[in-house]
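Only one protein chain is missing; all other protein chains are in place.
Right after this comes chain A.
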Amino acid sequence: MKAFRIVPQFLPNILNPNLFPITFPKPLHIPVFLSPLSSTISTFRSVFSSSSSTPSMAESGNLTPFDGTLGTQFESFRTQLDETSNLRERIRNVALEIESVTRIMHANLLLVHQSRPVSEVLEKAKSQIGPLKEHFNRLAEIIRDCPGQYYRYHNDWKNETQTVVSLLAFMHWLETGNLLLHPEAQEKLGLNTPDFGLDVEDYLVGICFMSNELPRYVINRVTYGDYDSPRKVLNFLTDLHAAFRMLNLRNDFLRKKFDGMKYDLKRVEEVFYDVKIRGLIDNEDSKGDQGSKEQP
């Protein structure tokens, strides 16, 4: 380190350009090269200043410049990358709009916890499906222009889509008591084109999100005197959990969400247990249910 410091100080005195047997770029370069070694930030300018002096080097050498060949390719890269970033910008804008629609939808749907009639809640929430469909169509149109690149931009709408799926699935469950299946979800969003579908993993993550909503729903239903709902939800969630166990998951986000599902199941089980032990459930129905449960 010491030696390194000394060099630049005395070299300029010793160096005499006339002594050089080979062509040497101006001695002026030396401090430029030496000074920036200690920090990267300060180097930025100095390297540029040295690269601006490239012509002096080119004069000394007889080598062909590379700019010609490099330039054309990089020029086209630049335009291509500009295009993709424009495209991404457009996609992000649509994704933002999807996000704001889902927020409204979610807010509407939250009323279900306040014991509003389900039909009323659903009607309000459903009014947002139209705009959602529209936005997803716009996404599909944008992606149609770059076939095969769905997954290049997928990250930009992935989270939003997962939330959408969870809300739609929750609504569907409230309405029918069934799980919203993947093709049904696609249909609801109008995503039937081959270039733009609903990614299965997004769908599954969305379903996991939905299961997070159920324990709270059950507790609130029971608070408002609907003692039958724990059994219904428990059956549904048990089936769902069992179905998820059929999947061989990687150690990824979906796996994590699925691992969380068992806590939802547990909470619902607890509520069901509480309701049951207090004798709040209509006896006849639960007896039949109980009997059949214990048989297998």
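Note that a residue touches a chain if its C-beta (ideal position, glycine included) is under 8 Å from a C-beta of that chain, and two chains touch if they have at least 3 such contacts; residues count from 1.
The rule we apply is simple: contacts and distances are computed from a predicted model.
> Between "Lysosomal dipeptide transporter MFSD1", "Gamma-secretase subunit APH1-like", "Cleavage and polyadenylation specificity factor subunit 5" or "Translin-associated protein X", which matches the UniProt record of the unshown chain?
So the chain that does not appear here would be "Translin-associated protein X", according to UniProt.
> Could you list which residues of chain A touch the chain missing from the display?
1, 3-4, 6-7, 11, 14-15, 19-22, 24, 29-30, 33-34, 36-37, 40, 43-44, 47, 50-51, 54, 57-58, 61, 63-67, 69-71, 73-74, 77-78, 80-82, 84-85, 88, 148-152, 154, 177-179, 181-182, 200-201, 203-204, 234-236, 238-250, 266, 269-270, 272-273, 276, 288, 290, 292-296
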